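For this depiction, one protein chain was excluded, whereas all remaining protein chains were kept in their positions.
So, subunit A:
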Amino acid sequence: MAIQEQAQHLRTDVLVIGGGPAGTWAAVTAAAKGARVVLADKGYCGSSGATAPSGTGVWYVKPDERLREEAKASRYDLGGRLAEHRWMNRVLGRTYANMNQLAGWGYPFPLDDDGNQHRRSLQGPEYMRLMRKVVRKAGVTILDHSPALELLADEHGVGGAAGVNTQTGIPWTVEAGAVVIATGGCAFLSKALGCNVLTGDGYLMAAEAGANLSGMEFSNAYAICPTFSSVTKTAYYSYASFYYEDGTIVEGAGSKRGRSVIARNLMEGKQVYAVLDQAPEHLKPLLRVGQTNFFLPFDRRGIDPFTDPFPVTLRLEGTVRGTGGIRLADELCATDVPGLYAAGDAATRELICGGFTGGGSHNAAWAMSSGSFAGEGAAAYVKKLGADDGSRKLERKSTQPIVEEGKGSVKPSRAAEWVQAVQDEVKPYDRNLFRTGEVMTQSLNRLNGLWNDQREQAIEHTVDGVKAREAAAMTATARWMYTSALARTESRGMHKRSDFAGMDDNQHYRLITGGLDQLWVRPEQVRKEVVIH
């Protein structure tokens, strides 16, 4: 293991934290604007995060007025009417351009009947391998296996971050004119596909630097998943029927609106089985190709999912398929802190989805669009800032002291206990899917206690230290989640209150939250806008 003298110190214009779709688009776009860029990924840029192992549709809509209006309307009500037209317009425009750019970079889109490329979906492994290549070609310095542990800032704003390389043990510091947080959402280590690197780290780091969050009540997405497996691809369950052990049908169960029926049965200890018996014969070979990884677990277990019932569960995807995240203060994805930008699942997606996302397509569009907006914003900010003469006196912003190896105060077993304790508050369907004021208050009180246990603990620059810091980020995320969910005394989007079943027109606003020891929450009006085409 390394000693402190070997610490890596870099100076750059833009530091991007996170190397999934949002981070890579941010890096490439900032570099194209002339910025020097460093990208630090917790795992490996190209394989990390929710996108890389999956296939996803993309909100790719030709610039045709009628088609775009339909696209915007399609999920507007489902999201509780919290999306904004100007943001949807910008994201539709940028996604269209970026998908065409991907074709230019060589992404192998399939061809339609006329021999033109059909640019409606992306295969994660292919997409992210290409993005890594493009990022490298743009001259970006990639730091793999390099989780950030804290941001650095002075009175002018954020000016870098510090972390550790988990493979070499060498601590790193990057001083930067601007930082883009693209660390993804928080799935609470639930082992949803590709999501175990997504522990809310960016939310915590940003909040420690003074950023605010928005829509954290929309953070309780659960995906249908075979009980034995990690593959949380829900789209194909639109072809599923759901059965009990004895072969009788589970009335009302379904992949879209019937997910709560599945949850209620599972809560009562009744195992639910799915089988994709509604898939027409001619579609089966197409489905197999469309999402190769969906079938992988079944093939390896000798299950034919079109004919053999298999047990399912609902796996928590938290904010990864939720919509809450860091509040954006302007159209180039600036946060409320100068020098700090946010993109992808780390940022709030309410601006295009409101309080609900039906999965891939909007999320993929948001990642690539907000990533490139943030890259532009960060590059422009740095240009305005002027040359860095190295005179900034940057402070470390972590609540928990980050210390050298051997000087920490957290045993690995303790961090694992914290993780378990958070999961106990956020995973159960009767706490987080079917929400009530009483139960959430109990959870929040325990989570506040959990935060107090952790906040003074010294975190070391090691693999175990990173895990302890993840536990803190998950704890903080869960607290913002329940603080917002308690304040929204209605049901809207994916946020369902059993004690406030309907939507309340007087609560047609977003909820902004923040704070570390003392949390706060306040409403923010949705922009009243004239719809301009």
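The rule we apply is simple: a contact is a pair of C-beta atoms (placed from the backbone, for glycine too) under 8 Å apart; a residue touches a chain by one contact, two chains touch by 3 or more; residues count from 1.
Heads up, the rule we're going with is that contacts and distances are computed from a predicted model.
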Protein name (UniProt record) of the chain left out of view, among "Acyl-homoserine-lactone synthase", "Putative monovalent cation/H+ antiporter subunit A", "NAD-dependent dihydropyrimidine dehydrogenase PreA subunit" or "ABC transporter ATP-binding protein": "NAD-dependent dihydropyrimidine dehydrogenase PreA subunit"
Of A:T29, A:T183, A:S214 or A:S229, the one touching the omitted chain in the full complex: A:S229
Contact residue for the chain not shown (choose from A:L15, A:A52 or A:C353): A:A52
Contact with the hidden chain (one of A:N98, A:Q123, A:T348 or A:S491): A:Q123
Touch residues of subunit A, complete complex, unshown partner: 42-44, 46-49, 52-53, 57, 107-113, 118, 120-123, 125-126, 144-145, 166-167, 191, 193-197, 228-231, 235, 283, 285-287, 289-293, 296-301, 463
